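The structure under discussion is supplied below as C-alpha cells; questions concerning it will follow.
Removed from the display is one protein chain of the complex; every other protein chain stays in position.
So that you can tell them apart, the chains are marked A and B in the order they are listed, and the count of residues begins at 1 in each.
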Amino acid sequence: MTPPDDLVRAVEAVLFASAEPLGVDAIRAHVGDGDVRRALATLATDYAGRGVNVVERGGRWHVQTAGDLAHLLRRERDEPRKLSRAGIETLAIIAYHEPVTRAEIEAIRGVQTARGTLDVLMEAGWIRPGARREVPGRPLTWVTTPAFLTHFGLAGRRDLPGIDDLRAAGLLDPVDLAFDAASGEDASGEDGEADDE
Amino acid sequence: MTPPDDLVRAVEAVLFASAEPLGVDAIRAHVGDGDVRRALATLATDYAGRGVNVVERGGRWHVQTAGDLAHLLRRERDEPRKLSRAGIETLAIIAYHEPVTRAEIEAIRGVQTARGTLDVLMEAGWIRPGARREVPGRPLTWVTTPAFLTHFGLAGRRDLPGIDDLRAAGLLDPVDLAFDAASGEDASGEDGEADDE
Partner (left out) sequence: MTDDDTLTLDLDGWEGPLDLLLALARAQKVDLGAISILQLVEQYLTYVDRARALRLELAADYLVMAAWLAYLKSALLLPRDPAVEPDPEELALRLQLRLERLGAMREAGARLMARDRLGRDVFPRGAPEGLRTVRHARWQADLYGVIAAYGAVAARNRPVMHVVRDRQVMTLEAAIARVAALVGAAVEWRAIERFLPDGADGAFRASALASSFLAALELARQGRVELRQESAFAPLFLKAPA
C-alpha cells in the first residue's frame, strides 16, 4: 500500500471505528478540517480490489467486505428475514417511483396492500413516510431511507438496477401518461419523446 | 495499495468481519487451506502506517485503529448549559462573602448545598478552594477566580453592587407587600414602613 497522508489515515481510522455509515460532516467532526471528500476518494481507490472496500451509500460512507467473498463469511450468520413477494414488489415500487402514495402502489400491483406489508418494510428501516401529496385527501407518500441504500449497496437512487432503462422506456410513468404517449405514437411515430427530469 | 492475492483478500475480509480476534486455525476454517500465516504477515505489512493496523495479540489476530489516532474516535463537544438556581445563588454568596466556607454558604442560603453545586461552579472555572479557616475542623473556604471576573465583565469584586444598590434596584423587594396587595386594602397607601437594619 502507498503510505497515506495524515488526513487519509484519520478518515480511515474513523470509518473503520464507526458502528454505522458516516456522512462527510460527521467524519469532519472527528478529523477536523481538511478535504475529507478527497480523502474518501483516495480510500475508495486504495481499497478497491481488496478484501474490504470503502463505499459510499447515499452520501454516507462505510467499510464492508468485498461482495465476492460472501461465501467465506456467510456461514453461521443469520439470513436476514425473507421478504414476501408482496414486500419485494412494494419495496421496488417505492424505490423506483418515490415519493409514491399507497394508492399508486396499489394501482401498479393491482391489489390492495395487505396490512403488514408496509410495516415490515418500515420495521426493516428501508422505507419511511414522506411528505403528504398536495391533492384532495392529502395522501401520505412513501420514500426509501438511507438505510435502504446501505443495505442494498446502492450509491444512490440513480444506482438502482436498470432505472435508466425503465425511465427511458416510460415504464416508470403512470399508465395514463404512457397511454397518451402510446396513442400519440401512432400519429407521430416512435420515440424521442417525453423523458422526465 | 498493491493488489492482494485471493488468500490475502479472504483473510482480510474474515479478520475485518469477525467480532473477536481470530487464531490461525479459526481463520483457516473460513478461508480454507493456504498459507494463512504468510497472508497475515502480508496484511500486517500492508496496513503498517495506515489508519488501521492488522495486529497479533497472543497468537490471535485482529484489525484495530492505529494507536496514534485513537483520540479521533473521541470527539469533544461543548454544550451550553444553564446554571441552576442553587448554582447561581451559591456563586453569588461566594462572590459577596469570600472567603466563605460551605457551612457559611448553607447558613446564608438557608438550605444544604448539594454536592454537585460546588463541583459545577469549579468545572465552570468560576470558583476555587481558598485557604482553610483557622477554626476547629479547619474547614475549606471558597473564593472566586479571575475567570469569574472575566466571564462576568467585572474589574474586581468591588464592582459588585452592594446591599444598598440592590435595594435601590428593587432586588430586595419585601415579600410582605404581597399580603396587602391581595387583601385589596388601600392600593395607594404608604408601605414605606417595616424594614430592618
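Worth a mention:
Keep in mind that, in the parts below, a contact is a pair of C-beta atoms (placed from the backbone, for glycine too) under 8 Å apart; a residue touches a chain by one contact, two chains touch by 3 or more.
Nothing here was measured: the structure is a model prediction, and the numbers come from that model.
Considering the whole complex, the residue from A:Val11, A:Ala39 or A:Ile93 that touches the absent chain is A:Ile93. Considering the full assembly, B:Arg109 is the residue among B:Arg28, B:Arg60, B:Arg109 or B:Arg133 that touches the omitted chain. Within subunit A, the residues in touch with the undisplayed chain are 14, 16-19, 22, 29-30, 62-67, 70, 73-74, 77, 79-80, 83, 85-86, 88-89, 91-93, 95-96, 108-111, 150-154, 160-163, 166, 169, 171-172, 175, 178-179, 182-183.
The set of subunit B residues touching the chain not shown comprises 13, 16-20, 62-65, 73-83, 85, 87-89, 91-93, 95-96, 108-110, 120-121, 123-124, 126, 152-154, 160-161, 163, 166, 169, 171-176, 180, 185, 193-194, 196-197.
The working rule: only the chains that are shown with their structure count from here on.
Between the CA-based centres of subunit A and subunit B the separation comes to 40 Å, rounded to the whole angstrom.
By the touch criterion given at the top, residues 1-4, 8-14, 16-17, 29-31, 46-47, 49-52, 63, 65-66, 69, 72-73, 75 of subunit A touch subunit B in their complex.
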